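Shown here: the complex without one of its protein chains, the others still in place.
Moving on, here comes chain A:
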Amino acid sequence: MHTSKTLNYAAHAARAKTLLQDAELLLADDAGLMQVENDMEKTWRVGQDEVVKGAGQEGSGGRQEWKLDGGPYRSRYSRNGRHLAIVGSTGHVATFDWQTGTIHAELQLQETCRDITFLQDQSFFAVAQKKYVFVYDRDGVELHRLKAHIEPTRLEFLPYHWLLASVGNTGYLKYQDTSTGLLVAEHRTKAGACRTMAQNRHNAVIHLGHQNGVVSLWTPNLSHPTVQLLAHLGPVVGLSVDPSTGGRYMASSGADGTVKVWDCRNWKGAVRQWTTRGGVAELEWSAKGALAVASGGSVNVYTKPSIQAPFAPKVAPPLYLTHPVPHRPLTSVRFCPFQDILTIGHNAGLSSILAPGSGEPNFDSTEADPFEGKKTRREREVKGLLDKIPPDMIALDVDFVGSLAPPTKLTTAVNDKHDVPFARLPRLERLRVQGKVDETELEGGIEVDDNTNEEGDGNGKKQSKEEREKRKMRGKGKSVKRYLRKQRKNVIDPTAVAIRAKLEKQREERRVAKAIEKGEMEPKKPSALDRFRRS
């Protein structure tokens, strides 16, 4: 019965795989591409003018320049790639549908703004402002001031968990549940101000880049990083996780001008590293696995097989596309989902360029739909809330959900024999098997009794039985002993253990004092090193 069921699952999995291959035939749209005919031609020699010419009427709409004051600018696309939110460092915030050109909200906040992100869809966005994070609705009305997020520098929204994560100059990573409003977790990173954050879209782990060159990976349920690695010498300035391989690769860039690609399954050394011209580099992976590196005065795009293949020499991988942007500094690069568009934020506004082959051509309407209407959006919001995954379930390995529980390390063997099931063991044996039995308790108790006996012997050799009993009883009512007696539940309790240790220490001191008094021991001479001793 059992085997047949597992066989069924295997058959089902195989069938699902073939069905998936069949379904790929039905995909409607084709990915963009840039192809050369011989080795002498290079794709990076193709300028944007040529690409626009080749893209035709429809495709060329993606090539845009927004000249704006108050830069440098950062931008963020909504999940369906239809809406764009931009923020200038001096407080110019705007959200708009970039295809139709309708502006939803335009605000002059008149204070430093460091980052912006949409929440579940275009109807809310959060801005990391000078002191706090603020949440605005689609029309730009301020809804919330999140006072817990102090001096935020970077924001990320985890769409399937409905969590807004922020990190700031205080070095705290904070998770706010945007559906209930609760602050789910706040982690002290202990690495000072943090200016680099990225999320892995496939397991909702937050990657932070620190000033000391450390990259750390965080989940809400752990107060320490799940992974910590020294990625760069000097501050980490850019981070991005590859969505095209299910979050398997991470790219990081440092203030020292190097870019490194890491394999998230094996952190031992970077897969590939190279040095960029012009220093500090911003990074972003596209849905199809193109890596954009904005540094100095240009944006370079590298494509997939070469950037992820291990390669020892520290040279840049073959370039796919390059575009000069003469407005330093370049502060953000974002790929537009489901489009071949790369948006670069810089000092003079934003520019969008076409990067053929970088976008996922076929969207799934149940996840994100660029063409969705009002009703669909509402329905998606409700469905998303119903399917909201609790924050505790974020882990490095997403597949732990629905997999078999690991075999327990506890064994019910008593004297190496398994003949009695756990439920029928006596309580003491059950506790022993669980590793909870307090063995120190018994020994301690015996020692106390021994001590009193010794004292009795020392004073007056012979005592009547009643007197011994009486002596034994004395001191039983002492509050500490009573406490310890009440704690005698055969379960290891940290407080009881601590008190027992303290009593032990006091007893030892008394014994030493007595020995010194009798002349059996010499008092310890004070030493210069005593100042380092822990009391």
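As a working rule, a residue touches a chain if its C-beta (ideal position, glycine included) is under 8 Å from a C-beta of that chain, and two chains touch if they have at least 3 such contacts; residues count from 1.
As a convention for this text, contacts and distances are computed from a predicted model.
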| item | value |
| --- | --- |
| Missing subunit (named according to UniProt) among the choices "Ribosomal RNA-processing protein 41", "DDB1- and CUL4-associated factor 13", "LALA0S04e02410g1_1" or "Centromere protein M" | "DDB1- and CUL4-associated factor 13" |
| Among A:102, A:366, A:415 or A:479, residue touching the chain not depicted | A:366 |
| Which residue of A:209, A:243 or A:345 touches the chain not shown here | A:243 |
| Absent-chain contact - pick from A:156, A:177, A:284 or A:340 | A:340 |
| Candidates A:36, A:143 or A:233 - the one touching the absent chain | A:36 |
| From A:389, A:492 or A:512, residue that would touch the chain that is not displayed | A:389 |
| Contacts of chain A with the absent chain, listed as residue ranges | 19-20, 23-24, 26-37, 41, 43, 46, 50-51, 54-56, 58-60, 62, 160, 201-204, 243-244, 246, 338-340, 354, 356-357, 359-367, 369-373, 376, 386-389, 393, 398-399, 401-402, 424 |
